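Structure in structure tokens, see below.
All protein chains but one are shown at their positions in the complex.
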Amino acid sequence: MEKIFLKTDFGKTIDNYEFLGLNKALRMKPSEVLEKVKENCIRGRGGAGFPAGIKWDFVAAEKSEIKFVVCNGDEGEPGTFKDRFLLENLPFKVIEGIIIAGYAVDARYGYIYIRGEYEKAIKSIRESIHKMTERKLLGKSILGSSFGFELKLIRGAGAYVCGDETSLLNSIEGKRGLSRIKPPLPAKEGLYEKPTLVNNVETLSVIAEILKYDQNIYLSLGTPKSRGTKLLSISGDVKNPGVYEIEFGKMSIMQIINDLAGGVKGSGLGFVMPGGIATNIISDEQLDTPYTYEDLEQTGSSLGSGGMIVVSKDRDYLSIVKNISDFFMNETCGTCFPCREGNRNINKMIDKMISDGKVGSQDIEIIREIKQAIGLAARCGFGQASVNSILSILEKYFEKKVYV
Amino acid sequence: MTYCVKINDREYKFDEEISILQAAAQAHIKIPTLCYNEKLAPYGSCRLCSVEVEGRKTLMPACVTKIENGMIVKTHSEKVRRVRRTIMELIIASHDISCNLNCLNCSRSSSCEIRQVAQEIGIHSIRIPPIEKKQSVDSSSHAIIREPSKCIVCNRCVRKCAEVQNVNVLTVANRGPKTIITTFMDRGMGNVDCTNCGQCILECPSGALHEAYHLDYVWKAIENSDKMVIVQTAPAVRVAIAEEFGFKPGTIATGQLVSGLRLLGFDKVFDTNFTADLTIMEEGTEFIKRFKSQKKLPLFTSCSPGWIKFIEHNYPEMLDNLSTCKSPQQMFGAVIKSFYAQKIGMDRDKIVVVSLMPCTAKKFEAQRNEMKGDVDYVLTTRELAKMFMQAGIKLMDLSAEDYDSPFGESSGAAELFGSSGGVMEAALRTAYEIITGHELENLNFHEVRGLKGIKEACVKIGTQEVKVAVAHGLGNARILMERIKKGEKFDFVEFMACPGGCIGGGGQPIPTNEEVIVERMTAVYDIDTLAKHRKSHENESVKRLYKEFFGEPLSERSHELLHTSYTVRH
Partner (left out) sequence: MEKFYSKELIEELRDIQDTYGYIPEEQIVKIATKKNIPKAHLYGVISFYSMLYLEPTGKYIIRLCNSVSCRLNNSTEILRSIKEFLKIENGGTTKDKKFTLEVAECLGHCGEGPVMMINGQVYSFLTPEEAIKILKSLQ
């Protein structure tokens, strides 16, 4: 069943949204807010799953007059639309989370970067910032405290790769959206070389929600390694696609598909990409895997940012592979050779597979080598994930296995 | 702090926090790179330098990863070599090498870095089918040609144009498979503020950038019995041409060069150094005039066409500060097609003037309207080497020969034109003796020599103090121009577009790096030291030219033939 936690306060207006989290946070010490975030074991919801508390620690530890909080709303992953859900329907919670983050790490300036195509979300956030500023929930002294925070909205201009942390910072700075060479990490030298905290929309919303409670509410939800709940966007060959909130560990993939998403469309389930096209596929018995970070990792796949795509067995898998490859080939920032040339060459090979009507084992071997090269040598996470689903589909359905 | 680093199972100690690439180099291990140049900001795009670092999940790029105390690095493990081979295969697949024999007819067939790195990495098979990029050649510029199909987008040319030259006409555009290196609005090098300096060519690891070729035109002219083909040789070529034949940088090959040019079929082999002395006479007099009247100072030198285009685009309000003197190349053409043509009774249309230059911008200069076609074709040092090879001439085996008269005589000062600070030094030697009337005892002006980006000196000439400055590389030129605009006072400034001066020019043998430039520079100053006459005004042939034809420096005839004007370019 859907577990409503983050989705509370859905659709509230500025008049009836209570900003409880912010109120409570401002009455605590910044270090106490930081502790709370760490204690609740919140993992970043943007795809990497990195413990948010540790990131916050890094930024809080930096001594600087100016620090930034940047909310990453550049959701571009095919199959993921949960951030849009939050930005359109719970904008105050998102902004609340940003302010709380600023308070905890001592940053007084923030950006929220929303992908250019999300007109409605942009409008919603813009209006919310305006209303909150009017009511002194943003600006010089928030809710009468000594903490001031200013938030700017930046619209993206159509580049999926800007969802990568450092690419996003480059984009705000007016550069091409390439990733940066690390170190230094953004926590040390981020936006305009100042310590910067970059967090996903959902991560910040979760923190705003958690701060409402005196107890460590997240610890009562989920599993030890995957605390709390997750907003899952599910689409593809399912009868009821949408954004559903799931408590970690309480449902398996199959249960999610059948009980929440109305079951598979078509003659039966083919495979699932649990975290969208950047993750390996899972199928058959793997579908009983509980929905948690650790269990999905065990299968060799990953939760990603929570955008699940379901594919029925009626589909032409090779054309899906081509579609995925087109995406990565077109969206790579084009800077590093492994990713740019790797994705381009894989795309050409897939074209040939389709026109020849066959998939050679040598081709799959080459794609495997390219994947290894990209995985080990590419400049950023985009590249490193780009061949995952493609190779896993080819390996599972097109590689002839010799059984002894 | 000491850094103990284990590289390939051996312990090394370093006392600076350098990159793994630099540390390995100190340990005499070469890690392959394509997008890296120690003089440019690291870009980290080719990923060929990836190495194994214990404790890290992915490989780390050695060019940007700093060593840490206790780090354990494997530079050539099986995993690393495999990844490097795959990346190299990918590069080759996208480099447009197909059975069009691209490597064989490529401008860089003997100096291609991609080929060299492929050898270092050891490709034994290419499993990835090549992709035809079918991108059209940009031949809009008179000086520099771009072949985007061969470009691997390593971004070195962009960084050189931005960080060293500060001209900024190249950029990376688009995204994904459409990522290319191009100019503003993809307009072409000839249609943007490119200064034609050619530093991008020197930086490019492949044949994606090269000069506009004139050698076929020159062959045609030589083979045309109707035409008299005259060649002039720049000072910077004679200390570099031997490199194209396997000799070390700084090998002086003047005599062999002259001999080789005759064997190629040139009717007369003259020396641009002659007109360098002529330039000093004109410019020296021009300087003295301005210095006396204290008007239009500082005087800027005008022999570097890359610098000229730079100031025309960027500081058109200061064009009046430029010397009106043509460059030695152009003065030569003008003298040949007027005085010499008359002297030998030949129609100027029957004379073809070819200049041999270390420079790509000279190709643009030659076709400027003001130059009236006095110089027909310009060959870079590299192009000349190609011609020698096409003619089977083993240059360094030839015996030395002398230049033809009357334009073969030159002073040591003329040779200095090839190095940054050289024009200034040559001019000072002459200006000193004209102003004071005394002989200059110490001919060496050390403060204007060397590789420092901007050199300044206060030279005492008689009772006067002359404030001079020398900038080389357009990045330094811009810095100095900003200082002058802000009001800093100088009397005479030498500007050269290329780092090191002409010896580092865009037409020189590749590689041209700091080490090589230093060797060539030493050779230039050696030639000067050993010269019979070391001052421009001691050149007897120049004196005779004034007597017979020009009268005196800055005469009306000089103005007509040896001086020029400039264009405001926005």
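By written order: A and B. Residues from 1 in each chain.
Keep this in mind: contacts are C-beta pairs under 8 Å (C-beta built on N, C-alpha and C of every residue); 3 or more make two chains touch, one makes a residue touch a chain.
Bear in mind the structure is a predicted one, so any value in this text is a computation, not a measurement.
The residue touching the chain not shown here, chosen from A:56, A:218, A:327 or A:382, is A:327.
Considering B:139, B:171, B:324 or B:522, the position touching the chain not shown turns out to be B:171 (whole complex).
Checked against the full complex, the candidates A:124, A:235 or A:292 give a single residue touching the omitted chain, namely A:235. Summary of contacts with the chain left out: across A:27, A:120, A:140 or A:358, the touching residue is A:120. Between the chain not shown and the residues A:40, A:80, A:166 or A:226, the one that touches is A:80. Contact residues of chain B toward the unshown chain are 162, 168-175, 183-185, 192. For chain A, the list of residues touching the undisplayed chain reads 66, 75-81, 83-84, 109, 115-120, 150, 152, 154-160, 171-177, 192, 233-237, 241-243, 277, 307, 309, 311, 315, 320, 323-324, 326-327, 330-331, 333.
In this section, only the chains that are shown with their structure count from here on.
Within the complex, the chain A residues that touch chain B are 159, 161, 176, 181, 183, 329-338, 340-345, 347-349, 352, 362, 366, 369-370, 372-373, 375-379, 384.
By the touch rule above, chain B contacts chain A in their complex via residues 42-48, 50, 58-59, 61, 64, 66, 79, 82-83, 86-87, 90-91, 93-94, 127-129, 131, 152-153, 155, 172, 174-179.
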